[in-house]
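Report on the structure given below.
Left out: one protein chain. Kept in place: all the others.
Right, chain A next:
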Amino acid sequence: MAALPKRIIKETERLVSDPVPGITAIPSEDNLRYFEVTIDGPNHSPYADGVFNLELYLPDDYPMCAPKVRFLTKIYHPNIDKLGRICLDVLKDNWSPALQIRTILLSIQALLGAPNPDDPLANDVADDWKKDEKRAIEIAKEWTLKYATKKD
């Protein structure tokens, strides 16, 4: 495997030395481009108190193209589908090489706090969300409790 670009090495070091509250990202031992990520659900959102597992992969062209990020924990959210794929502009066309792993994970955390049913990825969830927001939030809370709570 090709040597790791300095940018990835430095980003990883800075993630360790200056971690973001509520977010962890640990590179895998056998592939330093693959990260195991956890994101805490933001307070005052249906995902509060949940800890969500994600995987993040830095493709060969990184930072000229966006990292690939996916939820591993089941989550009820209009912009995240059954497979954990995330609909977020900065992960696609609006990616900028000046963004980093840290900023992307913060954007995902912000997306949990501000679901956008008008630009859905999971259509059924988005429909529920639009029809009866209260009920949808209830389900999201239930799922958080069921799938995203730390096992002690």
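Here is the rule we go by: contacts are C-beta pairs under 8 Å (C-beta built on N, C-alpha and C of every residue); 3 or more make two chains touch, one makes a residue touch a chain; residues count from 1.
The working rule: contacts and distances are computed from a predicted model.
A.B. asks: Out of "Protein SIP5", "Glycosyltransferase family 34 protein", "GPI ethanolamine phosphate transferase 3, catalytic subunit" or "DNA primase large subunit C-terminal domain-containing protein", which one is the UniProt protein name for the chain not included here?
C.D. replies: "Protein SIP5"
A.B. asks: Which residue among A:5, A:22 or A:42 touches the omitted chain?
C.D. replies: Considering the complete complex, A:5 is the one touching the chain left out.
A.B. asks: Among A:27, A:63 or A:115, exactly one should touch the missing chain; which is it?
C.D. replies: A:63
A.B. asks: Using the document's contact rule, name the residues of chain A that touch the chain not shown here.
C.D. replies: Counting over the whole complex, chain A touches the hidden chain at residues 2-3, 5-7, 10-11, 60-61, 63-64, 93-94, 96-98.
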